[in-house]
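Only one protein chain is missing from this complex, and each of the others stays in its spot.
Naming follows writing order (A, B and C), and every chain is counted from residue 1.
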Amino acid sequence: MSGRKTPESVNDFTLKLANVNGTGSASANGLLMKSFFRMGIPVAGKNYFPSNIQGLPTWYEIRVSREGYRARSGQVDLMVAMNAQTYAQDLAEVSPGGYLLYDSTWPRSHALSRDDVTVLGAPFAQLCNEAFDGVRTRILMKNIVYVGALAALLDIDMAVIEQLAQDIFGKRPGLAEANMKAIRIGWDYATANFDCPLPFRVEAMAATGGMVMMDGNTTAGLGCVYAGATVGAWYPITPSTSLMDAYRSFCARFRADPETRERRYCVVQAEDELAAIGMVLGASWAGARAFTPTSGPGISLMAEFIGYGYFTEIPAVIFDVQRVGPSTGLPTRTQQGDILLAAYASHGDTRHPVLFPADPTESFEMAVQAFDLAERLQTPVFVLSDLDIGMNDWMCRAPSWDDAYVPDRGKVLTAAELERIEKFRRYADIDGDAIPWRSLPGVHPKGAYFTRGSGHSEAAGYTEDAGEYERLMDRLKRKFATAATLMPAPVLHRADKKAALGIVSIGSCDDAVMEARDRLKAEGIRSDYLRIRAFPFNDDVQAFLDEHERIFIIEQNRDAQLRTLLINECSVDGRRLESILHYDGLPMAAGPLVAAVRERLRKGAAA
Amino acid sequence: MSGRKTPESVNDFTLKLANVNGTGSASANGLLMKSFFRMGIPVAGKNYFPSNIQGLPTWYEIRVSREGYRARSGQVDLMVAMNAQTYAQDLAEVSPGGYLLYDSTWPRSHALSRDDVTVLGAPFAQLCNEAFDGVRTRILMKNIVYVGALAALLDIDMAVIEQLAQDIFGKRPGLAEANMKAIRIGWDYATANFDCPLPFRVEAMAATGGMVMMDGNTTAGLGCVYAGATVGAWYPITPSTSLMDAYRSFCARFRADPETRERRYCVVQAEDELAAIGMVLGASWAGARAFTPTSGPGISLMAEFIGYGYFTEIPAVIFDVQRVGPSTGLPTRTQQGDILLAAYASHGDTRHPVLFPADPTESFEMAVQAFDLAERLQTPVFVLSDLDIGMNDWMCRAPSWDDAYVPDRGKVLTAAELERIEKFRRYADIDGDAIPWRSLPGVHPKGAYFTRGSGHSEAAGYTEDAGEYERLMDRLKRKFATAATLMPAPVLHRADKKAALGIVSIGSCDDAVMEARDRLKAEGIRSDYLRIRAFPFNDDVQAFLDEHERIFIIEQNRDAQLRTLLINECSVDGRRLESILHYDGLPMAAGPLVAAVRERLRKGAAA
Amino acid sequence: MTYITKPKVEHAGLRRNALGLSRRDYEGALSTLCAGCGHDSITAAIVQACWELGLPPHRMVKLSGIGCSSKTPAYFVSQAHGINTVHGRMPSVATGAAAANRQLRYLGVSGDGDSLSIGLGQFCHAMRRNVRMLYIIENNGVYGLTKGQFSASADIGSKAKKGEINMQPPIDPVLTALAAGATFVARSFSGDKAQLVPLIKAGLSHEGFALIDVLSPCVTFNDHEDSTKSYAFSRQFYHPAVHTDFVPPAEEIRAGYEQGDVMEVELHDGSQIALRKVEGAYDPTNRDAAFVRIHERIQAGEWLTGLLYVETGREDMHGLNKTVAEPLAALPFDVLCPGAATLEKTLARYR
Partner (left out) sequence: MTYITKPKVEHAGLRRNALGLSRRDYEGALSTLCAGCGHDSITAAIVQACWELGLPPHRMVKLSGIGCSSKTPAYFVSQAHGINTVHGRMPSVATGAAAANRQLRYLGVSGDGDSLSIGLGQFCHAMRRNVRMLYIIENNGVYGLTKGQFSASADIGSKAKKGEINMQPPIDPVLTALAAGATFVARSFSGDKAQLVPLIKAGLSHEGFALIDVLSPCVTFNDHEDSTKSYAFSRQFYHPAVHTDFVPPAEEIRAGYEQGDVMEVELHDGSQIALRKVEGAYDPTNRDAAFVRIHERIQAGEWLTGLLYVETGREDMHGLNKTVAEPLAALPFDVLCPGAATLEKTLARYR
C-alpha cells in the first residue's frame, strides 16, 4: 500500500482535511465520513486537534478501506488543504502520486509545489461569498462546499449525502437547504473543472451491516447507563469529558421521570479529581454503582484514594481515557502511558484490576463488566481507554444488549441475612475466594461496621497487630488471584499454520496489529497474536508466553509498560519479550510495525 | 542464638520494655540504651509505638550485641512488663529460659505464668510513692526506677548511668538528683531481692569508638543543612515529621544571623503534600536547594507534581520515610512499600532516581548526594528511608564532613554565560549527556524561557508536534541512562570463597541480611551479597545478576517491588530471582531469613 | 486511655427515647484519646443529641478524615455505619454517600487540620453544594495526632509545645463558611454541653449543610494559657450569642417555654429551632451582619458562639439536582437500564 497508487483503485485511500479549529469543519468532516459509511464502505476517522479552542491548525483523516482496516494508514492520498498557514507542511505530507485540493480564492506560491503531487485549486471562499450572506454562514458553508467537491472527485453517491444532510440538519429549517446548496456548488465546480472521479474513488459496498459510527466515550457513557450506574462524579479533562457528557445526556433521556422530570441519577461536577474519586467511593460504599471518567493527571491525583479503595475494599469504576503524558503532556494526542500506573497505583503494596477495550464496542461492554467486577471484587476497577478510542469516530460493531442481564452486585448482605447471622465480620474470608461480605449503611444495625484505611481486623476493628496485618494483606493478594479468574480472557488470533512468532498487544493497537499481521503474512511471516484485555492476566497469557519462542510486545508508550506487567506477573524470561513501541501521540499505523518486525527478525533473536 | 541462653553470656541479649504511651518511658529507655553505648557495647533500639498520643501500649526493644548486630533479634531475654493490660501477651513473648520483670505493686494472676520463664516482681509504683511527691513525678520516676533495677540485674556500670543522668538532666536543677535517686532505689531493691546479675549481663567493651547513637531523620535533617538546602516545605506525617524538626532546629543553631537573628533558611509548613512539593519545585526552579520530607500517602498526593518535575526538568529532593501501607496502613510501623511508586511515580512514561540509605549514617550522606544528583540531573530525586531507619536510635558510624566538598549545582548558566550565547535553548542536549542547561529567573533577560508541563520544543516553545515530542522523550530516557552512571554504586560483600548463591537486598534489610549471612556461613552456606543503594541501577547490578546461578531478593514488602525493578530494568530471566519477603511492619530479623534461605535451598532450584 | 482508666464515654441512665432506646444505644467503642481531650466531650454531646433526637442508629452514617478528632466516630453510635476516610477528604466521600442515599443522616467529624489545611477545598465545596449533613470541626488549633504542629486555625502568637510561635493569621471556619455560602453556621465549645447538644440536634435536622465549629482544647499540645483554644481561654472569653433549643418533631411542642426573647426558625423537615438571643437583637438569618459581628468579636479576641447563621430556603444537593426521593442506591435495576429495544432505537442515530 505504499508507493504510487494503482490508477484504478476503489475504496482504498486516505483523505486528510487540514483546517483551522473553531471554524466548523467538524460537521463537514463528519458528513463525509458518514457518507462513506452509508454507502456500506468501511471507513475510519482520526481527528488531530490542538489543545486550544479557536484559531490553531486541526486535521481530520479519513481512511476508506475495502478490507475494513481501521488503523491510521500512515499515508495521504488526497489532502484538502484549507489552512493557508499549514499549506507547506500539508503539501509535504501527501504521498507520492497523491492529490491536493486547496482554496484557490487566495493563490498559493509556486514555490510550494511538488512534481509528484497533483494540485487542484477551487475558489471555495469566493464561491461561498457569491452564494451566501453573512460572515458566519460563509465560513461554515465553505466547509460544506469542499464536501461537494470531494463528492464529485471521489464519486460519492449524492443521494446518500442528501439524505444525510436531511437527517442531520432536517430539524432546523433552512439549514438542510443551505447545506445542500453548498454541496451542489462544490460538486458542480469540481465536475466542471476537474477530471472526475480521481483514479481512487468509492463504490457502494455492503460491508457496514450491523455497524455503527461511534466514539468510545459515547459508548462507555451509554454502558454506564445500561450497567445501572446512578452516581457519576468527575472533573473535566480532555479527552475524557465527552464520556460524562454522553452519560448525562443519555440519562436525561432514559432516567428522568416522564411526569415529574425527577432524576434517577446524580452527576456531580467535583472540584477536582481527588474529590471526584472520593465521591465515587462514598457512593459505592453506600451501595450505588458509581464511576468517574478522567485522564492521566486525574489518576495521579486520585492515587491516594485508589489505595484507600483497595485497602478498605470499596468498589469504584474509573475510566482513564489516556492522553500523552507525562504531566500535561499533549492533551489532545493519544497514548497508552498509564498502564503501569493503573495496575499498581498508590503507595504500599497495591494492585488493581484493569480492563483494556480496543474499540468503542468493547468500551460499551467493558463499562458494564467494570461495574460487575468492581462490585464482585470490592475494589476499584479501571477501564483504560485512550483518546483514539474515546474521541475518534469508529466504524464498529453495534453495541448489543441482553435483557436477561442481571448485574452482579457481589456479596452484599441483605437485612434478612444480617438479622440471621450472629456477628457480622466485614473482612472475613467466609467462602475461600478471599472476597469478604459487605453490608450497606441504613440496612440493619447488625451490619454496622467501621471502614478505615488504617490497620483493621477481620471484624473491622482497629489493629496494629503484625499478624492481623499480614493476614489481611495475604487475603488481598489471594483476592487478586480470584480476580484473575474473573477478568475477560485475552483474544487469541492464531496464524493459519503453527507460528513460532508471538505478538502480544493491547487496546487501540489492535487494528494496526491485525493489519500488520496480514501484511507480514503476505511476506511469509506468520504470527500468533494475543490481545490482552485485562489485568490481572489469566492463564492463557502464561500459556501464550510459554508457547512462543519469540514474542513481540507492541504498545503505545516509551517505557514498555505492558511488557513490565507481563514479566512481573508471569513466569517468563523477560529477554524473550521484545518491545515494539510507538509513542509519538498519533494513533498507530501498521506500516512501522511491519517494518519493525521484519527488521528484528532479520537481525536474529534477542540477546 | 535461638533456644535457651547459655548460662553465662556477656553482651548478648535482648531486653524489651512494655509501657503505656504518654507516661514518659521514652527517656528511661533512652537512658538504658545510652548506658550500654557508653560502656562501649554495641546496642540497637527499636521502638514499637501506637498511632495515638496517650494511653495505648508501647514497646521498646534493646538488643545488646557483642558482635555488633543491629537487626531485631527476634527474641526477648528479659521483658520489663510495665503495662498490666499487655502482661499476658508480653509474658508469652519471652523466649524460653528468659526473664520477666514487672511492677508487683499490683499482683499478677498466677494463671499468667510460664514454667520456662523466671518472673521477677518489684513494687516500682510503691517504691516511687514512698520516695516522691506529686502524681506526675511519681509516674515519670517509676520508669527511672526500673532502669535502676535493670542496672543491677544486667550489671550496668553505675558511674556511666550517673554521668548520663547528669548530661541529660543536668541543666534542670533537681531533676538530675531525682533521677539518680530513682535509679538508686531500683538498684537497691534489685540488689537486695534478686540474684544479681542475671546469667546474661553486660561488660564494658571498646566497640563503639567513632560511633554515635542517632536516628536517620535527625541525620537526614542535618544532611540537608550541610548540603546547603535553604527551603524546606512539608506537611506533617509520621514517620517523617522529625526530619523537618531536626532540619529546623539545626538551622536555628547554624543558620540564624548571630546578631540580627535573621534566618538563612525558610521552612514552610504547607497546607498539604501537593502544596509542599509545589513549593519545593518552585524554590528549586528559582535556584534554591529545596526538599520535602513525607511518607507514602504524601508521595501518592505528590504524584502529579512529580511527573511535572520529571517532564519540565526541575530538581527536587523528596524524602520518603516509608511506613506500612497501603492507605493510612500502620503509620507507626516500618516497611519498604514505596519502592515501585518512587521509581515510576506519576502518569505517562516517568522514572525517577532513588537513593536507598541503610542506616542513619547513610541517611546523612545520601541527603547530601540527593541534592547534588537532583541539580546535576535536573529532576526530582527520592531518598527512600523508612520508619526503622528514620525514627529508631541506631548505633552508627558518626557522619563526617569534608570541608573540601563543593556542591554540584549542575548546569546552570551564569549571567556572563547567558550574555555570551546567541540564543538560550533550555532543552537542547548540548553536551551529549542528555542533560540540558538551565537558567535561573532574575539573572539575565536572555535566560528567560517558559517552563511548561505540556509539550515543549528544545527552545522551550509550546509544541504538539509528534517528532519534537518523541525527541524530548528519547532525550529524557538517555538522561536516565546518564543518571545510572552517577548514582552511588551498590555495596558488594563477597563470600570468603566463590559462592553460587547471590543475595540482593536494600535499605534497612542490611543488618538482618548481614547477620543471616554469618549464620548461614556457619551452616556452610556461602553467599555473595549486593546491597542496592540507588535506582537506576549501574552495571554492577547486571554483573551480579549474571554472575550468580541462584539469587534471593530480600525486601520488606509483599509484592517484591525491588524484584520488579530488577527484572524490568536488567536483562535477566526473572525466574532466577526468588523473593524472600517480610512485611508485617516490624523491622526484619535475621532468623526468618536464615530459615527461608535454608528451606529454599533444600527444596532445590526455582521452577 | 483504653488500657488504663477511661470509662465508656457516658454511662447514661436507663431513660428511653421515643424509639425506646437508652443513651447506651448511642455510645460507641472506648475512646483512645488523651484523658481530658476536648474531643471526648463533644463525643458525649453527640451521643446525647442523637439519643434525644431519637434517630434510629443504623439510619445514621458517621464520617471523618484523619486526626485525633477524626477517630471519634468510632466512639459513638456503634450501630451506625462509620467511615474513616483519608486526610482532609471526608467531604467528598460524604457527598458521594449522600448522593447514593439521601435518606440517611450524615454526621461528619473533622479537625481543624483536616478541614482547614489539607481539606479546605473540599470543605468549601461541600458547603457550596449544600450537601445535607452535619459537619463538626473539633477545633484545637493544632495537629494533635502528629504531635502539635500549628493548624491553619492557630492564632497569631500562640506557642507550640516545642516553643515555636505561630505568626500567620488564622483561617476561621465560621467566616469561611459564611463566605462559601453555608446555610447553617454555628460555633460552640466542647465544655459547654448545654449549648452544644441543642446545636447538634439542630444541625442534624437542618436540610442542608450544617457546620458547627467546636473549640476543643488539646490537653496535650495546646492547653497552655497563651492559646485562644485552651480551656482557660475558652471558658473566659467565649460569648454565647444565641441560645439554641431544639424541639424534635417526635415530641409535642414544649409547654410553658418562654416566648419572651425567643425567635423561631423553621427547618426544612418541619422541625423548629428556637433561638434565644442572649444579647441585643442578634439576627442569625443575616449573613452580612453575622460576618461583621463574628469578625468584630475575633478582632476583640473573643469567640461568638451559638447558631450564628441559618438559611432555610435553599435547596440541598438533591433538590438542586431534582433527584428522585428514593435512594439512588436502592432503585431496582429495571428502572435504571433502558433495555435492548431502546438501545436498538438509540443506535439508529449512529448508523
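Just so we're on the same page, contacts are C-beta pairs under 8 Å (C-beta built on N, C-alpha and C of every residue); 3 or more make two chains touch, one makes a residue touch a chain.
This structure is a prediction, so every number in the text was calculated from the model and none was measured.
Chemist: Considering all chains of the complex, which shown ones does the missing chain contact?
Modeler: Missing chain, whole complex, touching shown chains: A, B, C.
Chemist: Identify the residue among A:188, A:245 or A:408 that touches the chain left out of the display.
Modeler: A:245
Chemist: Among A:40, A:148 or A:297, which one is in touch with the chain left out?
Modeler: Within the whole complex, the residue contacting the unshown chain is A:297.
Chemist: Of the residues B:233, B:472, B:516 or B:581, which one touches the chain left out of the display?
Modeler: Result: among the candidates, B:233 touches the missing chain.
Chemist: Looking beyond the chains shown, say which of B:42, B:239, B:278 or B:507 touches the absent one.
Modeler: Within the whole complex, the residue contacting the unshown chain is B:278.
Chemist: Using the document's contact rule, name the residues of subunit C that touch the chain not shown here.
Modeler: Residues of subunit C in contact with the hidden chain: 117-121, 124-125, 128-130, 152, 167-172, 175-176, 178-181, 287-288, 291-292, 295-296, 314-315, 320-321.
Chemist: Just the residue numbers, please: which parts of subunit B touch the chain that's not shown?
Modeler: Interface with the chain not displayed, on the subunit B side: 37-38, 211-214, 222, 225-228, 230-231, 233, 250, 254-255, 257, 261-268, 270-272, 274-288, 290, 304-305, 308, 398-403, 405-407, 439-445, 447-454, 462.
Chemist: For subunit A, which residues lie in contact with the unshown chain of the complex?
Modeler: 20, 22, 51-57, 83-86, 235-238, 241, 245, 269, 271-273, 297, 327-328
Quick note on the criterion: only the chains that are shown with their structure count from here on.
Chemist: In angstrom, rounded to a whole number, how far apart do the mean CA points of subunit B and subunit C lie?
Modeler: 39
Chemist: Which whole number of Å gives the spacing of the CA centres of subunit A and subunit B?
Modeler: Each chain's C-alpha centroid was found; their separation is 44 Å.
Chemist: Give the residues of subunit C touching no fewer than two other chains, as numbers and ranges.
Modeler: 84, 86
Chemist: Scan subunit B for residues touching two or more other chains and write them down.
Modeler: 51, 297, 327-328 - these are the residues of subunit B that touch more than one other chain.
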